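A single protein chain has been omitted; all remaining protein chains appear in their positions.
Now for chain A:
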Amino acid sequence: MSFELLEKFRDPELCRKLLDKMRGELTDELRFMEVCGTHTVAIFQSGLRSLLPEKIVHLSGPGCPVCVTHESEVNAFLDLAGNERVILATFGDLMRVPGEGRRNLKKAQADGARIKVVYSPFDTLKLAKENPDALVVFIGVGFETTAPTIAGTMKMARRQGIRNLRVLCFHKTVPTALDALLSDTAINLDGFILPGHVSAIIGTDPYDFIAEKYGKSAVVTGFEPLDILQSLNQMIEWRNTGEAHVANNYTRIVGEHGNPKAMEIMYEVFEPCDALWRGIGMIPGSGLEIRPEWEEFDAKKEFGIVITDGPALKGCKCGDILKGIKQPDECPLFGKACTPADPVGPCMVSTEGSCAAYYKYKLD
């Protein structure tokens, strides 16, 4: 989209009008959660958070793939980093995620591990060809946004006869996690700002249960202040009339049924499985694993990796934060033992994590 058009979605006059409207129509508290980390950052960066009426309670959800990567998954890829046969390929944002004993990929790299930051999963094809004696293992962390590209890479690798590429598949799916959150009675939410990028792939249908099963509203939303304000106003309106809907407010990018082609490729290679989410635990059917027909690419099989739930990192409140039970600055480690320079949990590492956003943008 052009830059000028984007500016329109930041128009201060229109934003003020929407904020006034909100104030006029708010009767009681509205507790909303944005699922996606890019929304978290957008809400802070634009200064929107400081302008929202007090009655709007803003919570950040489990929408950053780095934040929800389970400790056991982190330890698994850190262990692989020590394997002499392996060249690990990863997106840059996993480099500083701390595992047991505060090890991370950056430190492993300094110790001599072969780790390559890639910008696209397709880069791993070249990497595998250039290093025929090594096993290139791509760390597959992400939601429906990244999974189709990785599926595409595996298809391409098979077509090109590349045999030394593996995927360590930790992909997770968003709607299943929201279902789990809503069924937890400790969590008190009125509505969701739904992720723009994920929805561009899956469309809005998979979210219908939010209104049907739980009577809550949810709006697929773009990343500009006007997008967010419009969605909040819609949710307030529905609540005042006692309605609940799942709507798409980001029609300039998200089609009703998403991107069927991407979904097809994704499910050709992956199938749903149970998955462990950091701080939340096991959510049935919320992960993706490599189908048996594609097991030649499966790093878990190759290295016998089993992901198990264990005690969470001591002191870290990531779970409560991802579930919207606590705000980041309510974590006793926040800003003290845990800072972006020396993070304890991934919510402080990821640029899209809510602890990092609080630390970076929040006044007082």
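Note that in this section a residue touches a chain if its C-beta (ideal position, glycine included) is under 8 Å from a C-beta of that chain, and two chains touch if they have at least 3 such contacts; residues count from 1.
The rule is simple: contacts and distances are computed from a predicted model.
Not shown: a single chain whose UniProt protein name, out of "HupV protein", "Aminomethyltransferase", "Hydrogenase expression/formation protein HypE" or "Respiratory chain oxidoreductase", is "Hydrogenase expression/formation protein HypE". Per the touch definition above, the residue from A:Ala110, A:Ala186, A:Val306 or A:Leu363 contacting the chain not shown is A:Leu363. Touching the missing chain, out of A:Leu51, A:Ile187 or A:Cys273, is residue A:Leu51. With the whole complex as reference, residues 3, 6, 10, 12, 15-16, 44-51, 92, 119-120, 225, 340-341, 359-364 of chain A touch the missing chain.
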